[in-house]
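Starting off with a structure, shown below.
Only one protein chain is missing; all other protein chains are in place.
Chain lettering (A, B and C) follows the sequence in which the chains are written, and residue indices restart at 1 in each chain.
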Amino acid sequence: MSTPINRSWQMSGFGLSRLSQVEGKVPEPGPHDLLVRTKAVSLNYKDKMIVDGVLIPDLAFPFVPTSDAVGEVVAVGSAVSRFQVGQRVLGQVIADWPDGDAPPVLHKHTLGSSLSGMLSDHVIFGEDAAVLAPPSLGDIEAATLPIAALTAWFAMAEATKPVPGQTILIQGTGGVSLFALQFATAFGLRAIVTSSSDEKLERARKLGAWQGINYRTQPAWDDAARELTNGLGVSHVLEMVGGDNARRSLNALAADGRLSIIGLLGAMELSFPILPFMRNRITVQGLSIGHRRAFERMNQAIEALAIKPVIDKVFGFDEVPQALQHLEKGPFGKIVITTT
Amino acid sequence: MSTPINRSWQMSGFGLSRLSQVEGKVPEPGPHDLLVRTKAVSLNYKDKMIVDGVLIPDLAFPFVPTSDAVGEVVAVGSAVSRFQVGQRVLGQVIADWPDGDAPPVLHKHTLGSSLSGMLSDHVIFGEDAAVLAPPSLGDIEAATLPIAALTAWFAMAEATKPVPGQTILIQGTGGVSLFALQFATAFGLRAIVTSSSDEKLERARKLGAWQGINYRTQPAWDDAARELTNGLGVSHVLEMVGGDNARRSLNALAADGRLSIIGLLGAMELSFPILPFMRNRITVQGLSIGHRRAFERMNQAIEALAIKPVIDKVFGFDEVPQALQHLEKGPFGKIVITTT
Amino acid sequence: MSTPINRSWQMSGFGLSRLSQVEGKVPEPGPHDLLVRTKAVSLNYKDKMIVDGVLIPDLAFPFVPTSDAVGEVVAVGSAVSRFQVGQRVLGQVIADWPDGDAPPVLHKHTLGSSLSGMLSDHVIFGEDAAVLAPPSLGDIEAATLPIAALTAWFAMAEATKPVPGQTILIQGTGGVSLFALQFATAFGLRAIVTSSSDEKLERARKLGAWQGINYRTQPAWDDAARELTNGLGVSHVLEMVGGDNARRSLNALAADGRLSIIGLLGAMELSFPILPFMRNRITVQGLSIGHRRAFERMNQAIEALAIKPVIDKVFGFDEVPQALQHLEKGPFGKIVITTT
Partner (left out) sequence: MSTPINRSWQMSGFGLSRLSQVEGKVPEPGPHDLLVRTKAVSLNYKDKMIVDGVLIPDLAFPFVPTSDAVGEVVAVGSAVSRFQVGQRVLGQVIADWPDGDAPPVLHKHTLGSSLSGMLSDHVIFGEDAAVLAPPSLGDIEAATLPIAALTAWFAMAEATKPVPGQTILIQGTGGVSLFALQFATAFGLRAIVTSSSDEKLERARKLGAWQGINYRTQPAWDDAARELTNGLGVSHVLEMVGGDNARRSLNALAADGRLSIIGLLGAMELSFPILPFMRNRITVQGLSIGHRRAFERMNQAIEALAIKPVIDKVFGFDEVPQALQHLEKGPFGKIVITTT
């Protein structure tokens, strides 16, 4: 039913030098499982942090990294009822979070973290932890959705209700940020994008950004954002950095504003003054990707809104180390590896 | 229609020594106003901070402090339709917040802050900024509700939905905390109370606390709270202090937990690690008392639940300075001044 | 302060023949009131029902009908702080509903119903019952918003959360329905419009309708809608008719579907089978325009989404009877009367 050999990129220890291609057996799906021939895998910054040993210091080796894949169902377990052979699917990264509240113990069943990752010819998804890929997207595009798009979607459309005309501040132009920008544009939000590059801000404007702030030339980007909103502040900030940056984020917020913590590219600490926090009734929420039902709703929205993921660069299956290194260069959009 | 003389406690500058009793004219109600003969006034810790010049450094003098009063309507403006002479009312402290979202510019119309306070024989309430006092409470009890009870109620019953059996951690045994404890008990929540005094913890248990933690003998009260919940953490923490204390609050929280910032008795800063914040999808929300509709709902609940405010001590109208000083002693419940 | 004469259309009894133009005094604003020189007034079907004596049989005469007006503030009361002379404003129709839950006793303060209507040169708005008109709209366009647009907005964006890609069924092509269609298009919803006219369906498609159903040629439009959604049914139906039509609406709904009752052009009864209602966990909600905060949010959205109200026909101030009669002709969009 499937090829006898399963190529994978496997970590035998931390560091790029200990990541190598190996061949193994194609796994057998259990009664409720899907066997999936992967087509494309996208990278997230945390994949580099895992390979480097920064994020999960107690990882058990060997370990196949990365979390986001699209592929074709090539076999199904005997009890599977949600999918059929031939369908194109995406894996639900937090596999035990179907809807509603998250599981009480976190990341016990998370792809590319507590569970094995996606850098293989063949992978297994539980049938309750997969969704159909949007038909309007090609494989390379679809592979970008499981973490980056769902994180932006969950912060903007599930954890809160976007109201057209409201302002949102989006930090940077990486994978999550550009999905956030595309959703913001589709929702009628006025998006303010920050970047250290005027060229990237210009590209962001073409994607629909209402305003751009170069935080290199305007380090007090919080004050700049406040000015752009006639002193009222922005309704929602997507925090990607942490540390002092989060302090500015808070300062940029309007009354009843919301700060969604969805990235930690910089510091590991968050700190802010308490008095304006209370007076303005600020909400700060930490987020962690999202549930399967949100993934399904998002895919439906991506179809209806004709959103096309922004791809920075595509690599071949043999170029995984180069792809991971490219993550450090501040890509504009997503990095994808084809697996066929 | 009313006595010609209106006694007030007025600040001519900062400090207790510049707070003195004066006599003035009884104010005239405008078309939409109520003239109210006060019966009792309750104190909040922020009243001391205002008198001392800590909270509002640019206060204009003379100024009548305090925000919470109960009284009888003795005259109404020509256009008033919501109230009649003879009714017993409480003032809505954030006077321009009837329901839903708060006004975009904050505290433009707040009693005892941007508006004059309550330490007078007679005060004016807009008819849209008053509610009926609960009939089950006497004047001294009713006077305690406008800030302390509404703050606890809003954090526990409006900004979120209490689910019986969930855990809540309440810091201290001051006015807000004891209302929180009484609501928690009535809602079927398991309340963990922290205090530096075993005697106060014992009194808290009599009010329904499920567990008490003495943070003097157990400085790592966050770990203690986690142990009491079998390692899961508590669902909701009411933060009264700030600073390092908030750090412990965050550490005590369960997945999808909520930290409501409702007081700042200690530090003016909030700081915490970002990674567990994201992993556990924590929500931190700053709160600022509540709206008038919530006040009405709370009063209805206080009736139905037969809740009686905990009074620490009652002072006469001539004892205002002593009452303010008593605030520093860590009262168990509310301090009230009678004004008749 | 203002011109001495105030022209109005006044009912001295029921029926078009008893509606006539009169001249009176320009009203005086109270301390919290705005005096507004009207520019344009839009009609709603209920205005015809009121003039005909169908909707409010116990109306007190003389009575100035209609509820929706835009105008310029020409004077303000002494206590007004929310508006200034020269601003262009719209009246909040349910004047005592600022935000959150509606007032417990309904329509005690509703323009053109319990309060006097808008067919006058000058009208009075309480400052808490007015909003700024969207700058992107001319007077004729802005006058259409207070009932028709806010009703559609409230049903689609306040009482629920629109998710792009979801289906919505909109009945007819009158004022409310076309606003609903424009919002649906802007929200990324797939709108199915029903009409008895292929020509109107074609115009609806140009406004963004995903599908049209001619209920004259396809009386079982519920089955047709179900087919268009691959048998799943639609997520939301805006009910404009009542009676047997509502029965079909219910049958067209998907699991967890929502039926918003926003019009009653036809029958005065609603009836449906209870078993599918429970199995599919259907929600039916009656709606009644919306609150002022929603009006403000909607206006902000109309700006951001560049929505232009669809105007069927504009009449002069002397043509009020003709305008009311035109309502019966099944207009495509709104009917407006200029008042200058």
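Rule of thumb we're sticking to: a residue touches a chain if its C-beta (ideal position, glycine included) is under 8 Å from a C-beta of that chain, and two chains touch if they have at least 3 such contacts.
Source: prediction; values computed, not measured.
Put simply, the hidden chain is in touch with A, B, C once you look at the whole complex. From the options C:197, C:280, C:322 or C:338, the residue with contact to the unseen chain in the full assembly is C:280.
Along subunit B, the points of touch with the absent chain fall at residues 157, 161, 163-166, 186-190, 297, 300-305. Residue positions on subunit C in contact with the hidden chain: 101-107, 232, 242, 246, 254-256, 261-262, 264, 267-275, 277-288, in rising order.
Within the complete assembly, residues 30-32, 79, 98-101, 128, 291, 293 of subunit A touch the chain that is not shown.
Quick note on the criterion: only the chains that are shown with their structure count from here on.
Chain centres here are Cα means. That of subunit B falls 41 Å from that of subunit C.
Residues of subunit A in contact with two or more other chains: none.
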